[in-house]
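Sharing a structure with you now.
With one protein chain removed, the remaining protein chains of the complex are shown where they sit.
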Amino acid sequence: MNDRAPVADLAQPTHLSALAPRYRAIRAATEALAAPLSAEDCAIQSMPDASPVKWHLAHTSWFFETFVLEPHVPGYRVYDAAFRMLFNSYYNAVGDKHPRPQRGLLSRPSLDAIRGYRAHVDAAMDTLLARTGSASRLGALIELGLNHEQQHQELILTDVKHLLSRNPLKPAYALAQTADAAAGAPPLEWVEFREGLVEIGHDGSGFAFDNETPRHRQYLEAFALASRPVTNAEYAAFIADGGYRRPELWLSEGWDWVNANGIAAPLYWEDSSGGARQFTLHGMRPFDAHAPACHVSLFEADAYARWAGARLPTEAEWEVAAATVPVEGRFSEDGALHPSPARRDRAPLAQLFGDVWEWTQSAYAPYPGFRPAAGAIGEYNGKFMCNQYVLRGGSCATPRMHIRATYRNFFPATARWQFSGFRLARDS
Amino acid sequence: MNDRAPVADLAQPTHLSALAPRYRAIRAATEALAAPLSAEDCAIQSMPDASPVKWHLAHTSWFFETFVLEPHVPGYRVYDAAFRMLFNSYYNAVGDKHPRPQRGLLSRPSLDAIRGYRAHVDAAMDTLLARTGSASRLGALIELGLNHEQQHQELILTDVKHLLSRNPLKPAYALAQTADAAAGAPPLEWVEFREGLVEIGHDGSGFAFDNETPRHRQYLEAFALASRPVTNAEYAAFIADGGYRRPELWLSEGWDWVNANGIAAPLYWEDSSGGARQFTLHGMRPFDAHAPACHVSLFEADAYARWAGARLPTEAEWEVAAATVPVEGRFSEDGALHPSPARRDRAPLAQLFGDVWEWTQSAYAPYPGFRPAAGAIGEYNGKFMCNQYVLRGGSCATPRMHIRATYRNFFPATARWQFSGFRLARDS
Amino acid sequence: MNDRAPVADLAQPTHLSALAPRYRAIRAATEALAAPLSAEDCAIQSMPDASPVKWHLAHTSWFFETFVLEPHVPGYRVYDAAFRMLFNSYYNAVGDKHPRPQRGLLSRPSLDAIRGYRAHVDAAMDTLLARTGSASRLGALIELGLNHEQQHQELILTDVKHLLSRNPLKPAYALAQTADAAAGAPPLEWVEFREGLVEIGHDGSGFAFDNETPRHRQYLEAFALASRPVTNAEYAAFIADGGYRRPELWLSEGWDWVNANGIAAPLYWEDSSGGARQFTLHGMRPFDAHAPACHVSLFEADAYARWAGARLPTEAEWEVAAATVPVEGRFSEDGALHPSPARRDRAPLAQLFGDVWEWTQSAYAPYPGFRPAAGAIGEYNGKFMCNQYVLRGGSCATPRMHIRATYRNFFPATARWQFSGFRLARDS
Partner (left out) sequence: MNDRAPVADLAQPTHLSALAPRYRAIRAATEALAAPLSAEDCAIQSMPDASPVKWHLAHTSWFFETFVLEPHVPGYRVYDAAFRMLFNSYYNAVGDKHPRPQRGLLSRPSLDAIRGYRAHVDAAMDTLLARTGSASRLGALIELGLNHEQQHQELILTDVKHLLSRNPLKPAYALAQTADAAAGAPPLEWVEFREGLVEIGHDGSGFAFDNETPRHRQYLEAFALASRPVTNAEYAAFIADGGYRRPELWLSEGWDWVNANGIAAPLYWEDSSGGARQFTLHGMRPFDAHAPACHVSLFEADAYARWAGARLPTEAEWEVAAATVPVEGRFSEDGALHPSPARRDRAPLAQLFGDVWEWTQSAYAPYPGFRPAAGAIGEYNGKFMCNQYVLRGGSCATPRMHIRATYRNFFPATARWQFSGFRLARDS
């Protein structure tokens, strides 16, 4: 989900005006996420993979300006011609791009200027959305822009978390009342699924990114899926058992990565013992044994699974299993911004949505019959289908309305700064 | 196929002695490949991905010594205790390894000493293979060692080709009479396949590596496969049309790779115009317009396919299509050691086997139900199932008896020093 | 002059109170330099060699806190214990240091908090400087801190210039009225000096850094020194004559540097023709043909000299020649913040002080008998005496009162972001 934008399904609301409240709510949510941050917090880039918050605020506006306002609103006045290049993420068809690793060099335009940019775009969008008439293609583009903005809402949190973690002061993004620690996670159970021909992919009702289409058949062997993600306590047992020192547990490339980078615990663990503290968006916090293990790479998830005598699920297994479970995000419930323990009264498959993104063993690849959209919009998803792996489910930092069973998130096997955990699977 | 060794299927000949002629033939074939080379040619490592020929000669013997002779021949005298570490490729369970990028630092042991090592191992194997009794597990290990040695036969050719190409003198590995240039390649036709549930994977008759198992079902949508690989002339048209300068044709990571490395043509092309010469194992040779394009990365194959309005096949599509075509390698026919044009009288699907390895779009991943073998042998294939892509079919450098429809070769998306080409596919 | 702090000579004013006005003026001058900048401008680090302005503001205060207030003011309350590590530049004897390349990751403490830090230190210094009694060691330390702060005043300008130059918007640090372009630079004349035994180094009157001591004898052969630095127009002629493409003009390491980095003109030239514009602290400005060439590396200065049939002076030659010329800085005159043409009525040796730092051919090394100060203060200069070269004279960004003939500035041969130019010399 590297700054990527999505391609909208064409099934859309019939009137533009119906989108207006949703547009305002999502734009306001983005600004609320930046509200606790200073101009300095918003300006700095902590690594090439992450972007400054200010850049996210600008790029999401650039998206509406470039793909909605410029082509569809006659007489629209561009806010600043230089922004076309400055805030282009990766759309070669749009033209030049400011290099990604240099996003953190832009002390100008200031955060205030970017807020002016957002207001300018919002005003033009307000006028557009007040239009009568059917939505069709234009509505689909706006819906795409809103889903795009929701993706960047999560990235604002993951990127600022990384930035603050690099500061020896370990400052908090926001303070929250401490939740009561859970007494324990429910026992791990195996939920069985029979072999057979299944269908996965988006069925066309509501919005989806192009990479979720087309819906298609796949044959699955019988399998079992764990009832909940692996917890911090379980992951600590893997470490205590020498997990990071035993090459037989690791993919070859993962073993090289562990040794070249001195990896010995998930990102943001203060030490590898699991007895101490973890860095969170609320600052350093006590180790939460029963919450899902988080901020692990695919390599770590895969090694744990091998250690546990299990494996990671494929994305098809995950989707088939998740298809019958209603989405319920945790984000809106407690604003915890970190994974929380599952409640005991959950369904056979708990914590599928809104706790941690769950690594699958599936390489990110086109579904059979996949067609990217025409034009610049076609660059959003398809061109990243190489050397990345699919994650499913959505995390505590994902907007609740942005979560669905067919959603395909993707990152390289080494990525850890997202809220990424995993759930075990096994052959039946 | 990075130095990897395979895991044998247990269906084996009933008597060890039945393996003796095959053992001698394959070992002799390896030495024949090294025969045109000097000690200096055999000592140098031209890049970390490649190994010195001397190392291949030693490592293949190490394989028999470590996995067959030491554990199964009481009283076997190890040739040199230091070789256990020196010629271990990547088996963590065996112990320490000499680092791969430093294989080229070993001026000692000399090529002569390595030949002594081979003779020592061969003598012990001769004695072992003269035993009566059933083969079972031991026979399976020996068969595995022989297939392993065949893999390294191809690597000897690809690695020495790379070494000689780095020499400004552009020396030849071996001289061959010039083949008559073909009048032209047969026209590209599309062979259609219907949708349905298929089976792929090894069926258990004869040898296979563990990564070809288990045979399993997969659902395929209807597709069409090109009747032959893309030719040099066709690839030159892609270049002439700006193929390497048009980002919309490339995977994002591929586009970065092209620009960071100044890629403008397949490896070993003298220039990108296609009008000039190519480096071959016979030295610089005229451009062969009708032979399959070779020494391209997955990124290049994928970009060409997009340019052509097509795509690469999945490995399942390739295997299903290939299953009915008899294997016929070109290697033994003319010893050309470079891809040759297809003859016009071929079957609807030509040049599947023994011309170029054909990139597929499939990430190298475990088949459903895959189980690596127990012990060190289990490290051969499974641990490489990440960030690599599957190639099918076998090349002009692959031993003919080593080719089969279920064979899964694999390399990273950037690899070009293998004899790698591609064939187009499309949705029906 | 990498963040380095100096070691004070012990000859000092007799009363601390005499230092108070000077302390206030220098501290205020630092803040005046930061005044045109936003919090975002002050937070970002554009390369490992440069530091954020906020860091300079904090580190100069840290210097007074760590070396003056903590050891000499009983009961002094440290502003924030974490700052000891956070703003330690390179004093191993003080303890841990925040890594230099990560100075730009500190969005916290905020610029406002750093201003609070400065005020806290200033208040404690005010109290200290109101004390009666003789100054001696304490006064020497304060004087050292003030000279240290002056060094960082120049670094604030060079570092923010680099940051703004990396921004595609090419923003200005400050706007200034355009100076009238000079009609021309005075003709270059050669000023002759006879051979003989000379003395160089600081003579003990007034402040000096330890690396300027002890004053000592050196034997010089006869030489001639150019009457003024090389100008932009002269340097453009070198470029036009193929200067950057002729290996015979370059030191071997310089030639490698040119080719590896694609160097074709001084830093901040828009293009290499010299006909266009240069980036300055006032934004992009027309090429100033008659001003001294600036922002060149030692390698470029040396290559130009070879092209011109001359050489760079040694630091002893430069100092002996400069010893009789009064210091006159340009900074206070016009606030130009970029080198200006010499006026025609100058002395035989013009523009020695306050235009551009002038590269010498002298490696930065200890003078005979050099002794670094005891304790942490001893780390300031001596430990950098390797692989750096001496520059003399002071630039348009150097505080005027900080300039003297014995001053030794030093940077690696590749450094270009300082205001560095050069003057020719030749054997007589």
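In this document, chain identifiers A, B and C correspond to the written order of the chains, with residue numbering beginning at 1 in each.
In this section, a residue touches a chain if its C-beta (ideal position, glycine included) is under 8 Å from a C-beta of that chain, and two chains touch if they have at least 3 such contacts.
Note that the structure is predicted; figures quoted are calculated from it, not measured.
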Among the chains presented, those that the missing one touches: B, C
Which of B:Ala35, B:Leu169 or B:Ala374 contacts the chain that the document leaves out: B:Leu169
Which of B:Ser46, B:Ser297 or B:Thr398 contacts the chain that the document leaves out: B:Ser46
Residue among C:Thr30, C:Thr231, C:Gln278 or C:Gln361 that touches the chain left out of view: C:Gln361
Chain not shown, touching residues in chain B: 38-44, 46, 54, 82, 85-86, 98, 102, 104-111, 163-164, 166-169, 171
Contacts of chain C with the absent chain, listed as residue ranges: 90, 92-93, 197, 216-221, 247-248, 250-255, 298-299, 302, 361-363, 365-366, 368-369, 379, 383-387, 413, 427
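Everything below uses one rule, namely that only the chains that are shown with their structure count from here on.
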Distance in touch steps, counted as few as possible, from chain B out to chain C: 2
Chain whose average C-alpha position is farthest from chain C's own: B
Centre distance in Å when chain A and chain B are each reduced to the mean of their C-alpha atoms: 38
Separation of chain A from chain C, taking each centre as the mean of its C-alpha atoms, in whole Å: 47
Sequence positions of chain B contacting 2 or more other chains: none
